[in-house]
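Structure, as structure tokens:
For this view, one protein chain was removed and the others were kept in their places.
Going in written order, the chains are labelled A and B, and every chain counts its residues from 1.
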Amino acid sequence: MALTGIQIYKFLPKTNCKECGQPTCLAFAMKLAASQAELSACKYVSEESKKALEAASKPPIRLVAVGAGDKKIEVGNETVMFRHEKTFFHRPGLVIRVKDSAGPEKAAKTAEEVGQYKVDRVGMTFGIDGIAIQNDSGNAATFAQCVAAVSAKTTLPLVLMATNPDSISSALEKVAKAKPAIYAATKENIDKMIELAKKYACPMAVRSSDGLNELAELTDKAAKAGVEDLILDPGVRGFGDTLVTFTQMRRLALNKRFEPVGYPLISFPGEGVASPDEEAILAGQHIAKYGGIIVLDHFSPAFVYGLLTLRLNVYTDPQKPIQMKPGLYQILEPKPTSPLCVTTNFSLTYFSIAGELEAAGWPSWLLVCDTEGLSVLTAWSAGKFDADKIAKTVKGQNAAEKVSHRNVVIPGGVAVLRGELEEALPDWKIMVGPREAMAVGGFLKEHWKS
Amino acid sequence: MPGVEIPIEKWTGKIKEVKLGGGKRKEIVLGGENTLPFLSFEGSVPHPPTVAIEIQDKEPAGWSPILLSAWGDAVKDPATWAKKAAEYGAEAISLRLVSAHPEMGDTGADVAKKTVDKVLSAVDLPLIVIGPGVAEKDNAVLVAVSEAAKGQRIAIGNCEEKNYRTVAAVCISDGHAAIAKSPLDINLAKQLNILLTDIGVPADSVIMDLDTGALGYGLEYALSIRERVRLAALGGDAMVSMPVLSHAGAEAWRQKEAKASQGMPPGWGSVEERGIIWEELTALTVLNAGSNIVTMMHPKSVERIKATIHKLMGKK
Partner (left out) sequence: MSKFIATRAIRGAHAAIKMADDTLQDALKKMGPDTPVVFKDKIGGGTAFYLPTIWGLLGTKVQKLGELVPVMDYARGLLPPVPAENMWLPYLGETLDAGAATLYAFETIEAVRFAKGEQPEKKDGFEYNGPINDTQMRAWGIQLVDGRMPGFAALVGCAKSTEVAVKIVRELQSKGQLIFISSNRNGRNVADQLREAGVEMGYDTFIVPFGTDIVSAIYALGFATRAALSFGGVEPGDYRRILLYNKFRCFAFVLALGPITDMEYAAAAGAINYGFPAFADTVIPNILPTGITKFEHVVSMPFDDIPGKDDLEKAERLVQRCIELRGIKIKIAKVPIPVAFGPAFEGEVVRKADLACEFGGKGGMCFEWLRMKGLDEVEDGKVTVVGPDMDSFAVGSKNPLGIVVDVAGRKMQKDFEPVLERQIHHMMNGGEGISHQGQRDITWIRIHKNAVAKGLRLRHFGDILHTCLKNDFGAIVDKVQVTLYTQPDKVKELIEQARAVYKERNARMAGLIDEAVDTFYSCTLCQSFAPTHVCVINPERVGLCGAYSWLDCRAAYEIKPTGPNQPVPKGRVINEKNGEWEGVNKFVNEHSQKKIERFTIYSLMDAPMTTCGCCECVMAIIPEANGVMIVSRDDYGMTPCGMTFTTLMGTVGGGLQTPGMMGHGKTYVTSKKFIPVEGGIKRVVWLSKNLKEELAEELKAACEREGVPDLMDKVADGSQVTTVEQLLPWLEEKQHPALTMDPIIG
């Protein structure tokens, strides 16, 4: 049973020193209770208290970083089985695998191409998160050469894939500063891999070839040896087995607090599937169902765009919906005479009204107000979508210069704002639209005379 | 080091089984599982989710060229379309009566009846019929559809909180399953199920449409509402334990990512791959979250999602 914030507070120094980054000890205690902070952030907590709090404050799944600097991939520290229970915190990393057998030039070229890929969505830019280099050749020197060539062409975090500790060692000599992940420690090589991971302070993946028992033994060994930044490969592949095993591991970590599997996962959706398309579908499954580092063998912009979009969806905080950037959006190709409609910046609200306008074939101007991501009625009742806000947005976005008319359609749900809006926008005629987005086509057909 | 003990969830609830088709028609059973999607290690999943192909009664306007080229001339006639869908591996046909919409042709009950007759005789697959989504027209055409399909046990939708009685009445009378549509809200879904069972729709004749957002357009809501409904159902709440239908295809193909071929940022990749993966990821996500039937549109995605389901069911 996790401790409540108040219970945790009792163990804290109660000095409100703020050094942990929280304004008060109580606020810090609340964060700890929600597994959103680490006890180590408090320098003054007594040893005695620390012991008592350790269990409650240690995240059930460790946060592990691959790479260093801005682009590092942080995965793990998840606290729930289902995103509605709280949220999924750390987006899995999408990594593209290259092989040293292709030669260093080709591998570096692919890495460079992949590194340049980027795409915008809801005002954010996304791309590939890392490159995995596989020691296909089996040769340590070839591997090290390839790794060096790749790292010269990209700043993305790396995953070094070799079972031969010598290969890993020679690659690490070149790129250890960038904190690449070692893949993988196995039953056969774990002692040497532990040494390397310790020596270079790099995260290490652990792969089992015989189920979770073996995996737990290996991680236990690594942790006892002081290597705690672990990433797990339980050795299963394909749709059914990964769904089952990943689910079981997440449950073991969260519900049973079984520490040996309390680390993020690494998966290979391209292994054991029939086609690149299937790889993409399985990668999608791993995004929704507990993947951490997802290694892809094929790079197709369309697939990656789909996967990045899915990841954005799944890792959206249910309490903080995706927001649109406020502004004046063009639907189809509006003319100055086209309708001007107002809505909020809750993404679903925006998508439904934009979708309906498009579907009904109405080129139009859609003015999105900043309502902190709340839908029409919620924003209105929270005072974030009022006449003042709408009027300011109309003026701030220079709507009057974009349209030749002076009519603005407000959502039917906020019909009450009409009077105040008329005051705030004296040059404009305020039209009250329908309550449901679905009816907007019919509404414009009936009431919009350009 | 002690052995790892796999945690097993013991659920008290079970998803209700709803049969469609039967008799001379192929029969499918939706639901019946007593565990989360595909987790057969702790329960049984007697019936894999069904993949239906969505067709409509009117030549589509504004559709993605990728979709149109996949179907060719079949889109001109629902019976031909249904046949072709069957050839492409559809396990059920979902027919949307677009032409009955006041803005899309405003056809009446007679046309709807004829279309359904034609589709029913063209294929031996179970049928789902969705009205135009305008209450008055839904009630007019779906009553005729129900009568035309009497004895064939089809699924008819949509019943919504504001308009469910007429469709429910004919489903009871003619022995069909009613599709209960609610807007991404577990309490409204439950309330509608209560209302439907209250007026006499048998609990094994309700299919829930919890509403579906496409990839990039609210898919996270679709995912979470399904997981919540599933957890509640398996936890023993019989009033949300009806099988779930997801219109993955129609939602995905409505988005510009699935349609736009020109002038798009290079990061979007090729339109041929994009539309299909959009549909596939939408379908996969709602399946993994808890859907017993998905309606889809592109033959390729249908094939792959069927293969995926096959593998998720533990078959190699």
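The rule is simple: contacts are C-beta pairs under 8 Å (C-beta built on N, C-alpha and C of every residue); 3 or more make two chains touch, one makes a residue touch a chain.
From a predicted model like this one, the values you see are computed outputs, not experimental measurements.
Although it is not drawn, the missing chain touches A, B when the whole complex is taken into account.
Here one chain is not drawn; of B:Ala52, B:Val143 or B:Val294, the residue touching it is B:Val143. Here one chain is not drawn; of B:Ala85, B:Ala232, B:Leu245 or B:Ala258, the residue touching it is B:Ala232.
Only one of A:Lys71, A:Lys86 or A:Lys256 touches the absent chain when the whole complex is considered: A:Lys86.
Set against the missing chain, the residues B:Pro102, B:Gly200 or B:Pro266 yield one that touches it, B:Gly200.
Listed here are the subunit B residues that touch the chain not shown: 139, 143, 147, 165-166, 168-170, 172-173, 184-187, 191, 194-195, 198-202, 228, 231-232, 235.
The chain not shown here touches subunit A at positions 4-6, 9-10, 14, 16, 22-27, 30-31, 33-34, 84-86, 318-319, 378, 381-383, 412, 414-423, 432, 435.
Basically, only the chains that are shown with their structure count from here on.
Centre-to-centre separation of subunit A and subunit B, using mean CA positions: 29 Å. On the subunit B side of its complex with subunit A, the touching residues are 1, 3-7, 9, 36, 38-39, 41, 62, 103, 133, 213, 215-221, 223-224, 227-228, 231, 254, 256-257, 265-274, 276-278, 280-281, 284-285, 288-289, 300, 304-305, 307-308, 311-314.
Across the complex, subunit B is touched by residues 82-84, 117-121, 211-213, 216-217, 220, 238-240, 243-244, 247-248, 251-252, 255-256, 258, 260-261, 274, 277-278, 280-282, 284-285, 288-289, 300-307, 309-310, 312-314, 316, 318, 347-348, 351, 355, 358-360, 438, 441-442 of subunit A.
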